[in-house]
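Shown next, in structure tokens, is the structure this report addresses.
The other protein chains are all here in position, but one chain of the complex has been omitted.
Presenting chain A:
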Amino acid sequence: MDVIRVYPAKPAHVYLYATCLVDLFDPQAGLDAIGLLERQGLAVTVVTGQTCCGQPAYSAGYNDEARAVAQSQMALFPEPWPVVVLSGSCGGMMHHHYRRLFAGDAAVAAFCERVFEFTEFLVQVCRAKLDDKGEPRQVTMHTSCAARREMKVHVTASQLLGQLAQVELVKHGYQEECCGFGGTFAVRHPQISQAMVEDKTRHIVNSGAPELVSADWGCLLNINGALEYQGERLQGRHLASFLLERVGGGHG
């Protein structure tokens, strides 16, 4: 059974860990996340040296390599501020699996305690209240498996959407099922992954919602790629971008 997390009081300063996928594919989501955090009155620092949390090596069974990467990343955050991660999956890596990689290391455990997923941080630490300024809109959401089962933050992501008065969150079929990405899994077992993502996109499209959001770029890479391949107009975007737009801070 998981231990219930005790959250700290809202700090004045945070680090944002944007993740390698946001950096490469959707840097705007990083800017939008910064915008949302600043609206909470926080000073946000993005460290330029950040690269990747090490998950690819870890999930492929290369613990020494993952440890080396983890060490280099942890060293980037010397101040005792919270590290807000823009992905449930990388958050899970840094909050749970770093602990496992460095079993018994108190300093690492202390670092892991400082790691929060973005929506978790907004809800649980900032107690954010979002004021919806947009038009009525339906949206469906994909939560990554790590967000759901490791970080348990599918709840906080939907709580944030729930705060938006004009936004209706539409459920799609088999919402809790994996989209079939799983990092190297999609490449190592392409046919199985294909069956999974095709089911996922079908359920998303069948929900009828004109918009798809997710707080994980890994899944979006997979889902968006499949949607585009199928000739669907729908493309998912990062939850941070959607939220900032709704509260009137969008980049338009």
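Basically, contacts are C-beta pairs under 8 Å (C-beta built on N, C-alpha and C of every residue); 3 or more make two chains touch, one makes a residue touch a chain; residues count from 1.
Just so it is clear, contacts and distances are computed from a predicted model.
Of the candidates "L-lactate dehydrogenase complex protein LldF", "Protein lplB", "ABC transporter permease" or "Iron complex transport system substrate-binding protein", the chain left out of this view carries the UniProt protein name "L-lactate dehydrogenase complex protein LldF". Of the listed residues A:E117, A:E150, A:D216 or A:E245, the one in contact with the hidden chain in the full complex is A:E150. Only one of the listed residues, A:P8, A:P190, A:P210 or A:G248, touches the absent chain: A:P190. In the full complex, chain A touches the hidden chain at residues 1, 18, 20, 22-28, 30-31, 34, 46, 48-52, 54, 56-63, 65-66, 68-69, 72-73, 100, 145-146, 148-150, 176-178, 180-199, 221-222, 224-226, 228-229.
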